[in-house]
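Here the complex is missing one protein chain, while the rest keep their positions.
Think of it as A and B in the order they're written, each chain with its own count starting at 1.
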Amino acid sequence: MIVAERKPIEEILPWLEGVRSVLVLGCNECVTVCEAGGKKEVGLLASALRMVFAQQGREVNVGERTLERQCDPEYLDELRDSIDAYDAVVSLACGVGIQFTAERYPSKAVYPGVNTCFMGAALERGVWAERCQGCGQCLLALTGAVCPVARCAKRLFNGPCGGSTAGKCEIGPDVECAWQRIIDRLKALGRLADYETLIPVKDWSKDRAGGPRKVVREDVRS
Amino acid sequence: MNAKTPSRLEKILRAGHLAVTSECGPPRGSDIGHLAAKAEAIRRHVDAINVTDNQTSVCRLCSLAACIRLKLMGLEPVLQMVVRDRNRIALQSDILGAASFDIHNILCLSGDHQRFGDHAQGQNVFDLDSMQLLQTVRRMRDEGRFLGGDPIERPPAMFVGAAANPFADPFEIRVPRLAKKIAAGAEFIQTQCIYNVERFERWMQGVRDRGLHEKAFILAGVTPLKSAGMARYMKNKVPGMDVPEEVVKRMAGVPKDRQAEEGIAICIETLQRLKEVPGVAGFHIMAIEWEERVPEIVERAGLAPRPAVA
Partner (left out) sequence: MRLGYPESVKIIRVPCTGKVDALHLLRCFERGADGVLVVGCREGDCHYQSGNFRARKRVGEVGALLERIGVGGGRVRMVNLSSSDAPLFVRAAREFHEAVLAAGPNPVGRRRRPEPAPARAGAPNPPPQEAIRP
């Protein structure tokens, strides 16, 4: 999933100076699962905003709404009838949803209510960790299904740096060394000898480095 | 063995002498006089001088400019190059810049993560990793081509080195990782500083078992300890460093004002033991902000005078 974190309300408040109505807009997908921008978080932020506006003596209509997805025109269109009631939208979707909402409603000010962090997985309730950076050319087959791009602090392709210590990365004891993981996996698979195969220089043109990316599937395209 | 480059370091190693290298860190400003003085002080006691590249991610004068200065002084620099700060375009461009001043040695490194440095909020690059940089330099030199494939006019003539840490984890790939670096093109290896000689010997056994010492020159790294505090710091705080408890105890066992001398003594004893380890081709003495003691260390370890080569 895409993992996000709620923005502190202090960061959001200055954007809402002078607005008379604001829609707090959540998303039912990833941000719900990572507890940053689902219906519950919409309720919390809306409630806090109301309390702030009340203390400021402002009459601000704070609406709450959570869409199935903000990254899909079909669901965004559900707002068409109600969006005019609002001066601004605080979207708690990931950066994709925030932008897509703004694209769909070009005359509305849309502000981010979360910091979108990474593509990751839930290690346990309340703990999420990065697993993929969408580099566009997956090499997990070579690395025992442990990603050196996303999980090695130096995205090294050919083995650990000299700082790997007791399974931890040199950047800190709370970070796993990806290369320790890769070696453990290769060993478990009986493929440790594969480690000595040099992974060639990476083609980063499929990554962010190549410019904004697009995937087109002609066979399913309407 | 015939030298493939005009590097003096390469010639000395290929002639079968135990080589001695040392290193200097460039200043945190544009006054290069101090670095020049440090290098001058060790001129007659070392074969080549590494110049670090923004080590520990603290921003300093660039390694390339400092290497050029040493070269102009008639010294033999080893250009250290980390892949943290530059992409493949900048790396190759700097290699050509160094080659234009006839800098003949390069050490390819990944570099410490910027989290440790003075610009922890910076972006990092890591377009290539250190092994891919090794391959790149070898390709530029041996095939006369850029990574992109285009030919290079007057390719760089560089003796190519890499670092190895016999003490880091995961343990089972310490030797395979060296093999991989050598396969990628490393011709000489400078190791992490050695305090645990037994463990280094075990690693060297693995290196010899695979004949790797015949494929690349292994320079054993040492760093004299200045104080018991430094020993403890290295033991506990520096990732991938192995300082045995008895070394810390020995440093702590002498009065503060004599700890520096004890550190030098340990360093010399270590060098003497390392000289006996088969497959060791030389030494890399990293005397951090203590370069003035290098000549004495070299002499007392029986490594002076340095050989002359054509």
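In the analysis below, contacts are C-beta pairs under 8 Å (C-beta built on N, C-alpha and C of every residue); 3 or more make two chains touch, one makes a residue touch a chain.
All values reported here derive from a predicted model rather than from experimental measurement.
J.: Relative to the complete complex, which of the depicted chains are touched by the chain excluded from display?
T.: Spelled out, the missing chain touches these shown chains: A.
J.: With the missing chain put back, one of A:44, A:102 or A:175 would touch it. Which one?
T.: Considering all chains, including the one not shown, the answer is A:44.
J.: Footprint of the hidden chain on subunit A, which residues?
T.: 8-10, 21, 23, 39-40, 42-44, 46-48, 50-52, 54-55, 61-66, 78-82, 84-86
In the analysis below, only the chains that are shown with their structure count from here on.
J.: In their complex, what parts of subunit A are in touch with subunit B?
T.: Residues 153-167, 170-172, 177, 179-180, 183-184, 187, 192, 195-196, 198, 200-202, 204 of subunit A touch subunit B in their complex.
J.: Touching subunit A in the complex: which residues of subunit B?
T.: Those in contact with subunit A are residues 84, 88, 110-113, 115-116, 124, 126-132, 135-136, 147, 163-165, 168-170, 172-173, 176-177, 179-180, 183-184, 192, 239-240.
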